[in-house]
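A single protein chain has been omitted; all remaining protein chains appear in their positions.
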Amino acid sequence: MNPDMRVRLAGLELANPVIAAAGCAGTGRELARFYDIARLGALATKSVMLEPRAGRPAPRVAETPSGMLSAIGLQGPGIEVFLQRDLPWLRSRGCTTVASVAGSGADEYAALAARLTAEAGVSMLEVNLSCANPAGHGRDFADDPAEAARVVAAVRGSAEPELPVFAKLAADVPDPVALAGACVDAGADGLSMVNCLRGMAIDPATLRPVVAGGVGGVSGPAIRPIAVGCVYRVRAALPDVPIIGTGGVRTGADALEFLAAGASAVGAGTVNFADPSACVRILRELAELLEERGADRVTDVVGAAHRPLGTVQGR
Amino acid sequence: MNPDMRVRLAGLELANPVIAAAGCAGTGRELARFYDIARLGALATKSVMLEPRAGRPAPRVAETPSGMLSAIGLQGPGIEVFLQRDLPWLRSRGCTTVASVAGSGADEYAALAARLTAEAGVSMLEVNLSCANPAGHGRDFADDPAEAARVVAAVRGSAEPELPVFAKLAADVPDPVALAGACVDAGADGLSMVNCLRGMAIDPATLRPVVAGGVGGVSGPAIRPIAVGCVYRVRAALPDVPIIGTGGVRTGADALEFLAAGASAVGAGTVNFADPSACVRILRELAELLEERGADRVTDVVGAAHRPLGTVQGR
Amino acid sequence: MSDSGPVQTRSSVLTVRRVDAYHAITVVAPQIAERFRSGQFLSVGVGGEHSGMLLRRPFAVHDVKPDYGGTVEFLFAVRGPGTAWLAERRSRDLIDVVGPLGRPFPLPRDPVNCVLVGGGSGAAPLFPLAHALRRRGCRVDFVLGAASADRVFSAISARRVAETATFTTDDGSFGVRGRVTDALDRVVADARSDVIYACGPMPMLGRVAAAAARMDIPAQVAVEEAMACGTGVCMSCVVPVVGEDGITRMARACVDGPVFRGERVRFDDVGTIPFDALGAPGWKARGEDAGGAAEREAG
Partner (left out) sequence: MSDSGPVQTRSSVLTVRRVDAYHAITVVAPQIAERFRSGQFLSVGVGGEHSGMLLRRPFAVHDVKPDYGGTVEFLFAVRGPGTAWLAERRSRDLIDVVGPLGRPFPLPRDPVNCVLVGGGSGAAPLFPLAHALRRRGCRVDFVLGAASADRVFSAISARRVAETATFTTDDGSFGVRGRVTDALDRVVADARSDVIYACGPMPMLGRVAAAAARMDIPAQVAVEEAMACGTGVCMSCVVPVVGEDGITRMARACVDGPVFRGERVRFDDVGTIPFDALGAPGWKARGEDAGGAAEREAG
């Protein structure tokens, strides 16, 4: 008999734990050409901003070993068009939608939350904290627990209480637990981790950065062990906070790794580029693995990897 | 005609820029079975500690996509044996030696520096800051610029002024520039970056961490874009500080990427496991690439990738 | 949508052959063959399941045949590890192919005169186009450019399908020495061409679009930009394109293109965000435009 794939994220029930990660699932229309997106646990939107945004110049991507580097620059049409065009379409398709929000200050995030919280068809807000903090000397909000907390508090404050707010964390921080704790204390109902890590690729022929923006974000299987480590460490410290584990998921076995580390759901990003039907394949593979183990519920394996963790002596 | 491969690192001249990275070249004897280690630009030792150390239980390694996870726990014989046995042998082979030091506090680092600075055959001290800071609640020294600076200052203070001291930085920090700046202000003559990133692998069959220590260090080509990004950002901020660029170097073209990003020399670690003669191969490939470009000196390409870098808008 | 839309298949390789400086792979892919319209492309997974190469490689469709229920052929030059891996495939190997992708060339309703301009391997999409145009009774003339003779693409088949075929090479080793645009005006004049179709490197497309504007005839160009997904989800392949409302937007080459009207692509601004593009830094919000903008942007 097939295992029960339903999961709960801070009061929100998903039909299954596989979420198409923010910025990797387009508007939903593109993936809908390959499968019925209502089969997704949820779809996270490209981070929505108040205004239209052109993003970074091309080339925006480079391939790296078992990963990729991208510098899109949050290109998007802005909240108005999102509400007029994209959200109604997702709702019409019966797709559970996580609205990812991005801004250049707490007020902007709050304004987005206020607009979105009223809308039918938004099941969760995900706060993309990997955005430059204008006051942060080139740092992102996620780089500083206090700054991240200010943004999360602003979003939580202007969203209706029953709408779950998840904070999306960065992995290139020394202490993901401190960052996670600050966000939870500021009112985050859960955590989404991780976003891309900062990186760069240089063309050995031209000796110039490959992507126009110079620095970009590293994603894909290459970062999976880093992401799994973040999830494991945060789960160990905050066992009751639901986590969406994201970073390099390519197969059902990878998804299982995140669940065992303590994630209640799994985000799949870059893999959608390599395999347009990746999310439904991952879901099928995960269900098969759970069946082989004789697990009745996917929730049975969440956090399975946890034992008291020895101190990291050094490497 | 062959390009001039000599490089200078804070007064120290190396015959070429390829350095076998700390902890990935054993005692030198192991690689000497495959090639004459005097051909290395330098060999960085496994981080030396005051006392013998047994390290972590096995299994200590796991393969990850285009990388590996390791948790060795700094197994080593301690400074006495290093001075009695390993250092004299390296000197007898004419191998330029970077002595990497690790400790559990500034005093321990300082004691190591005091012992090593007197010894013939030590050409540089590299301060491994990716060690647990007993006072840091599970953080490493490298996770906190102030703590890192204290250690660097202690080493610099007890080493002879003419012996170059390089600080080895972590990549899983939000602001490598702040960390680098703190180390330079504390007296570091140069920077070595990067060390492994924290990560974890979970066996999808047992649902338990693969390496006994749980959390380990991620290395190999998977982390190269992250490492190149760190080198680029630090070079942009501190153009006069020499950098040893390390992280995922597998080929001469990879080495060229680090040089273009601003490294004056390149460390090769994990690749030595995959290819025991990697360092001499990388050196040959790099020389060939430089010749193809018509570069007279390897130093011509150092920092070539630098243009004013746009602000990171977000990913 | 999904009917005419792309499909993902594990296709078996029928043949791998050398064509001049290129490799040609034919795969059995009935669903792709049946959906294909000229100008569309494929994306191919490379390196196998445990490869460090994550991204698919995009290739134009060079030929479609009915055998085995439907086959598609793509041609490529070995350029890096992905194409090197593809060149090592053998018949009966299975490869992961997604297609057909992107917007096809619009075909004229009437039997007009068409000149097809291509550079290097970028000329591939012109051959199925030529056949489609001929089926509609159009006159087809070719202008094919390349760096050197061995890079000139399928000269024979060009001569076979077209009224005239003019060749240019940078080194003059074959046909006229120089660029395609050096030969284009005369061909257009002689053939009384009504429309230009072009594909190849961006700079060449820019020159062709400029020539078309000068000669005041429409041009349809198929652009190439680095693509991570090919399906429209990643936003990596953007090109500055002017909309019908006169507003410039960063359009996705993979789904909004690869075929655009020549005069709409801001070739001089490729690789930049034009200051007046929708949402460019400092751009001022205009709700209406944004709405209209995105309408089309979503493709």
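Each chain carries a letter (A, B and C) given by its place in the written order, and its residues are counted from 1.
The rule is short, and it goes like this: a contact is a pair of C-beta atoms (placed from the backbone, for glycine too) under 8 Å apart; a residue touches a chain by one contact, two chains touch by 3 or more.
Everything numeric in this text was worked out from a predicted model, so none of it was measured.
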Contact set (omitted chain vs shown chains) is A, B, C
The listed residue (B:Ala58, B:Ala118 or B:Ala135) that touches the chain absent from the view is B:Ala58
Missing-chain contact among C:Ser51, C:Ser157, C:Ser173 or C:Thr272 belongs to C:Ser51
Touch with the missing chain holds, among A:Thr27, A:Ser47 or A:Ser66, for A:Ser66
For subunit A, residues touching the missing partner are 65-66, 221
Note that subunit B touches the absent chain at residues 23-27, 29-34, 46, 51-63, 65-68, 70, 72, 75-78, 80-81, 84-86, 212, 220-221, 270, 272-277
Across the whole complex, the chain not displayed is touched by subunit C residues 47, 49-53, 81, 85
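Just so it is clear, only the chains that are shown with their structure count from here on.
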After discounting subunit C, the chains linked through touching read one piece
Interface with most residue-pair contacts lies between A-B
Argmin over chains of |mean CA - global mean CA| returns A
In whole angstrom, the CA-centroid distance of subunit B from subunit C equals 46
Separation of the C-alpha centres, subunit A versus subunit C, in whole Å, is 34
Two or more other chains are touched by the subunit C residues 52
Among all residues of subunit A, those touching at least two other chains are 23, 55-56, 62, 65-67, 70, 72, 220-221
